[in-house]
Each structure stands twice: as structure tokens, then as C-alpha cells.
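The structure appears below as C-alpha cells.
Shown here: the complex without one of its protein chains, the others still in place.
Moving on to chain A:
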Amino acid sequence: MEYLLLNTLNGLSWGMLLFLISVGLTTVFGVLGVLNFAHGSLFMLGAYLCMQAMQYFDSFWLGLLVGPLCAVVVGVLMEKFLLKQVYGRDVSFQLLLTFAVLLILDDGVRMIWGSGYHVVDPPVLLSGVMSVAGQDYPVYRLFLILVGPLIGALLWSFFHFTRWGKTIRAASFDNIMAEGVGINVPLIYTAVFALGTWLAALGGALAAPQQSLVPSMGEKIIIESFIVVVVGGLGSFPGAFAGALLLGLLESFGTEFAGRMQMAIPYLLLAVILLVRPHGLFKKGV
């Protein structure tokens, strides 16, 4: 019973982080049509910049605010100078270009902060453990479980109720028509990429207190968020949420029923979904 609870909570907290990363990836794909291989590196950059800002301001909360915003600057430059050139071009060019950015960011971080790992403490308010149904559980992870749905709900309302959100959705449906009715599509693209970067970097900053920071931390999460996005359906918002929860829970329970082979579970899930429902769980077929 307690094992069930602990694994569920672990799965949920990891799933919520995965959701934050994946929702940015899927939004960028939905609007810009680019699958960003460097998305995990933006996640990593968010974590490092948060750490740096924390040292500067001596506050986790300011780090959480400032770090991801600095990453957004990098994201905007990346969109303006690089991605812009490959819209509508072959998938291999897009993947390779964003892969090149991944190499630059990962090694760049290694040059600045070194290849050793760094540790960030959670803020005093969220440190320590709390009793959940008689079980001690880290407060910080419970905080993550709450923050995920909160940001998800905010995003959903943004896309459905605000003028900007509706404009973005219009541009993703038909960018030529959107341009025709006077929407500044290039601006929308930059804004969406900035939003995606912010979500990834925020995920990184939130992940910082619960995992150690290493330059390769983006590589694991990029593949997992690819899996989440494909499982949920490319460009689908609820899909990213469901996919992230599914993957998070599968992984936390995986060691129990698959032993050493639990590492293979995400890929097995990816392959099965692609074979049975190539367009993901939450997207209708073409």
C-alpha cells in the first residue's frame, strides 16, 4: 500500500516536470512545424541560469523568475537567426539544425559552468518532508505535483480565452490566412518559440532542487519528451498532459515489474503507440 502511494507520487512529480517540457515542445511543433531537438538543452540552460540567478539574488524564487527569462533571450535569438531559415524545409534539415544548437548549448554550458555536477537546495518553505497518509514525503515533490496542473490550466486559459492565445491558434491552423487578415505571423512565431523556451527553462529551474545539474541533463529529457509528445499526439495539449502522466507513472512503477529492463519501457511505449495509433492518443488520424 505504501509502496503504491510512494510510486504514484514519484510518478506524478516526474510526470509533471515532463509535462512542462513536453507542452512547450508540442506547442512549438503545432505552430511552427519544427520538432526542436535542442528543447532539452533549453531545459538544462534554464536549470543552470536559475542556479546562477539564485547565487546572485540569494533567493530561489527570484532565480525561478529570472533564470528562465534569461533563457528566453537565447530562445528568441535562436528563432530569429536560425529556425526562421528552415521553416517548411525538409525534416532532416530542421532536426540537424536544432541538433547543432544542442551541441553548442550543451558544450557552451560545460565551458561556462564546468562538467561537474551542481546541487541546488529547495527554498526553506519547501524543504524537508511532510506526512502523506502516514508516509514521509519530500515537500518539494508535492509542490511540483501542484505546479504542473496549475501551469497547464493557465496555459489552456491563455490559449482559449485571451486574444493573443486565439491569434496563435489561428496562425497554427492556417498561417497564410492569418497573414491575410493582418496577423503578424513572424512575430507570433517568435512569441510562440519564446513561450516554448520559457516552459522548458521553467521546467529546468523547477527540476534543479530535485536533481543534480549536469550538462547532459537535457539529453535524457529530450528523448522522453519526444516520446510524450508522440504518444499524446504531435501538437496536442491534452495529449502532452496524458502522455507525461502515463510515462511518469510507467517509469516509477517500471522497476517493479520489469526489473533491469525498465529502461526499455519508454521506447516500448513509443513503438507500440506509433504502430497502433501513429497519430497519438489524442489526435484524430489524417
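As a working rule, contacts are C-beta pairs under 8 Å (C-beta built on N, C-alpha and C of every residue); 3 or more make two chains touch, one makes a residue touch a chain; residues count from 1.
Definition applied: contacts and distances are computed from a predicted model.
Per its UniProt entry, the chain excluded from the display bears the name "Amino acid/amide ABC transporter membrane protein 2, HAAT family", taken from "DGQHR domain protein", "Amino acid/amide ABC transporter membrane protein 2, HAAT family", "RNA polymerase sigma factor protein, ECF-family" or "protein-glutamate methylesterase". Which of A:Ile188, A:Val230 or A:Leu250 touches the hidden chain is settled by the complete complex: it is A:Val230.
From the options A:Met111, A:Ala133 or A:Ile176, the residue with contact to the unseen chain in the full assembly is A:Met111.
Across the entire complex, the residue among A:Trp61, A:Tyr87, A:Phe173 or A:Tyr267 in touch with the chain not shown is A:Tyr267.
Listed residues A:Leu95, A:Val139, A:Ala170 or A:Leu249: the one in touch with the omitted chain is A:Leu95.
Even with one chain removed from view, chain A keeps its contact list with that chain: residues 35, 82, 85-86, 91-93, 95-97, 99-104, 106-108, 110-111, 219, 223, 226-227, 230, 234, 260-261, 263-264, 266-268, 270-271, 274-275, 278.
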